[in-house]
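As you look at this complex, bear in mind that one protein chain is not there, while each of the others sits in place.
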Amino acid sequence: VIGVGLVGAGYWGPNLLRNFADAAECRVVAVADRSRAQLEPLGRRYPTVELLTDAKEVIEHPDVDAVVVATPVSTHYEIARSALEAGKHVLVEKPLAANADQGRRLLEEAERRGRVLMVDHTFIYTGAVRCIHDLVRRGELGELYYYDSVRINLGMFQSDVNVIWDLAAHDLAVLDHVVPARPVAVSATGSSHVAGNPEDIAYLTLHFDDSLIAHLHVNWLAPVKVRRTLIGGSRKMIVYDDLEPSEKVRVYDRGISARGSLRDLQIHYRAGDVWSPRLDVTEALAVVVAHFLACIAGRERPLSDGAAGLRVVRLLEAASRSLAERGRPVELGPG
Amino acid sequence: VIGVGLVGAGYWGPNLLRNFADAAECRVVAVADRSRAQLEPLGRRYPTVELLTDAKEVIEHPDVDAVVVATPVSTHYEIARSALEAGKHVLVEKPLAANADQGRRLLEEAERRGRVLMVDHTFIYTGAVRCIHDLVRRGELGELYYYDSVRINLGMFQSDVNVIWDLAAHDLAVLDHVVPARPVAVSATGSSHVAGNPEDIAYLTLHFDDSLIAHLHVNWLAPVKVRRTLIGGSRKMIVYDDLEPSEKVRVYDRGISARGSLRDLQIHYRAGDVWSPRLDVTEALAVVVAHFLACIAGRERPLSDGAAGLRVVRLLEAASRSLAERGRPVELGPG
Amino acid sequence: VIGVGLVGAGYWGPNLLRNFADAAECRVVAVADRSRAQLEPLGRRYPTVELLTDAKEVIEHPDVDAVVVATPVSTHYEIARSALEAGKHVLVEKPLAANADQGRRLLEEAERRGRVLMVDHTFIYTGAVRCIHDLVRRGELGELYYYDSVRINLGMFQSDVNVIWDLAAHDLAVLDHVVPARPVAVSATGSSHVAGNPEDIAYLTLHFDDSLIAHLHVNWLAPVKVRRTLIGGSRKMIVYDDLEPSEKVRVYDRGISARGSLRDLQIHYRAGDVWSPRLDVTEALAVVVAHFLACIAGRERPLSDGAAGLRVVRLLEAASRSLAERGRPVELGPG
Partner (left out) sequence: VIGVGLVGAGYWGPNLLRNFADAAECRVVAVADRSRAQLEPLGRRYPTVELLTDAKEVIEHPDVDAVVVATPVSTHYEIARSALEAGKHVLVEKPLAANADQGRRLLEEAERRGRVLMVDHTFIYTGAVRCIHDLVRRGELGELYYYDSVRINLGMFQSDVNVIWDLAAHDLAVLDHVVPARPVAVSATGSSHVAGNPEDIAYLTLHFDDSLIAHLHVNWLAPVKVRRTLIGGSRKMIVYDDLEPSEKVRVYDRGISARGSLRDLQIHYRAGDVWSPRLDVTEALAVVVAHFLACIAGRERPLSDGAAGLRVVRLLEAASRSLAERGRPVELGPG
């Protein structure tokens, strides 16, 4: 069995721990966190796991084959790189790193060492996004027109990264996974409402080579929780509402068609049936864990590999740059 | 009683006609439209109204004191100006004119002639927006943080104006009415999906002098209809959902507060009650009509006067400019 | 063209009038109502229609071929019978009559005179119910398990009939149309909360020969409006929500299957896709009017003929009887 070590027992760490503990293909060897207070409840619940206060001890632990990094973004690079250098496989919480340069180095290190480097882009492993991915890639939607996501709620302010790095990272990962085309420029606007804190509201537009447009709205200051994505195509359209208890994905057989000459163009509306496919309801994080372990066992490249993680980080970086200039478009250039 | 003449019997004209016909303070004298087919059903329903095919005949009609303009935007200026020059009061469908220059001239003409010039910013006369206006202006929300509106649905493509001029005009009118501050710059992105047609999807960000940010999402290509505005303040937040049958406005006693020093800032979340005030349900257009007639009778300045109409047109113009440059911010400058 | 006379210009009459006025196959000759105040606005809107204060004048009017009865239930019988006796076709507002005996006599009179007798069971002419009817009758749902409807809201108290005669009449008409089986007994409970007034809340259970069960909840005292029907079958289930703006009918591929012996029975749950068929959105009352006129022209029997009207009245009668005895089941016996 694969020996797993977890670094970071904050918000997301315990969820990762629970899923690795439930997986038969591995054994959780050790958990490290600077805060003893964070470790204590984990110790009660998982009495066989070693509790450590230094990430280094996990990385260098002889029984640890794979290191899971669930620390603040600013520390991802150093921990992940050390782990790769120690010959360990690595699963990093999203986003992969604090900037593209770091991301690129992690990729290179993983390649050099022949180790699995995976980013926890959790959402792409949900039943909903896997279903949407299949629909889009099979061409069910026709030509893609737009991708519009809203991810807002009150709470979970972070002081080290802005709302884009926190929330939009999720949507950019989904977008990167679902949409075949790659954006060429980003325009972002936003605002901060706590003095000295990063932006708590932001709007991102991703420009593509053709008429496809993507837009993300992220907000830590909303009175209500919304997790909704619209994907429009020439043939069909999708509404993905992650808060719906069961019908998270709805496929609308709706659209327009243009007839006549350019001088006398007539737009016709089409409204057909609506269809909500049954979704796999396995917890996404359990799929993440199983996929990571399977990639280690089979030496395969994960769906959310370092390259995917890097693409997302580059978008985050470009968006933050545009944000500072009130929406001036920032070109992405080649990878 | 005030003699009223209507120019334009297309989509919105019949609604205006119905409300003017129901008002006791006026008499509808004549309706003009180039298309006989549009006039015919109106003739059956209102047998005493004269049916004309030339706007000029309405404007010059001796029994007409006030001209209502419900034609395509590109013709607003000429018809409204002629009517003002003929000494008539004028109510113009939104937006006031096709560009700021035209809008400014209409204002001047109305001033010169001492006539009422009103724009039909219908939404500001709804019970919901009047309630929101009162809450914001009374300071119930505290400092304004953001204004976020979504107005999307499938249909009603227009080929002469883009989706901003069609749909965002509504939200800009509401924003202009509710928010005391004036925007200093606009950034807009969007896309067109019918060759040769204007943009059918657009996103606008309005920048202000302080941390207030406003954002509008308008879309003719959405599979579902959404009419939702979030207004966030330091003390309270509002969700205004125009599609809710009865609880259109919800006031959330929610927010954050920051404590401690800048170095060790702690954000606290506050979640209190939610309150949905009872709203006046009078049809907004009936209020528009009554207000227009009362302004004529009392020589008063309407809430949505020419100046308000001009402010909205300037925003539309700036947004279209930014749109063409993928979001580059366009400064608004002084009026 | 068919000459139409309307008796009753109260709540529903103007809707009928508007639809008959819009139909090309007929001409509305006269409208009668005891109240001049009710007639006046109709006169303004339809200047060619004769306004009368005595139903008799409509019934005996030589240009009237068909009489539409939109008066309180207690007067349906007398007006409809007189009209049939005068050789006129008759469309009666639901319910057909105030008791089964009256209903039976109207049927006989219509048969004797060879005239069309139709009840305005409006809902069975909606796109939603027509779609449900087709699904059920094609066997898509498998064996029918239950029919459960909720029709509640605040308002429209009536003092002459209880809430069953007012609201449940709609659901019984839909049930009678959609479900092939006929109920054998009714059990009803309810309560009145205004001294001297009939019941304002009621619950009806309809028993059938097999395991099918139908239940209706009607309530004039609810804080929210609900119009929702669940229809469960062995293969599929329907949720019909009349307040949904577009997806009024949803078909759930969900159910259970029992395996094993009776001693060791295992119930398996099945949850497949959900599907929302596109519906015809023609106003139901326009379909009612067109159907009535077509039946007159072609001497055909309407979908909601006197017999259907009578079946609904018999259920209303039995339910009221059970209501008075706190739910004691009342057998229906043969028609």
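Per-chain numbering from 1; labels A, B and C assigned in written order.
Basically, a contact is a pair of C-beta atoms (placed from the backbone, for glycine too) under 8 Å apart; a residue touches a chain by one contact, two chains touch by 3 or more.
For clarity, every value in this text was computed on a predicted model and none was experimentally measured.
Seen in the complete assembly, the chain not on display touches A, B, C. For the chain left out of this panel, the touching residue among C:V1, C:V224 or C:A294 is C:V224. Within the full complex, the residue among C:T75, C:N99 or C:S192 touching the omitted chain is C:S192. The residue from A:R45, A:R112 or A:R299 that touches the chain not shown here is A:R45. Where chain C meets the chain that is not shown, the touching residues are 145-146, 148, 150, 152, 154-155, 157, 159, 185, 187, 189-197, 201, 203, 205, 207, 211-213, 215, 217, 219, 221-224, 230, 232, 234, 237-239, 250, 252, 254-256, 258, 262, 265, 267, 269, 271, 322, 325-329. Taking the complete complex into account, residues 246-247, 253, 271-278 of chain B touch the chain not shown. Residue-level contact of chain A with the missing chain is found at 45, 47, 225, 243, 245-246.
As a working rule, only the chains that are shown with their structure count from here on.
Spacing of chain B relative to chain C, judged by their CA centroids, is 42 angstrom.
Between the CA-based centres of chain A and chain C the separation comes to 53 Å, rounded to the whole angstrom. The residues of chain A that reach two or more other chains are 271, listed in rising order.
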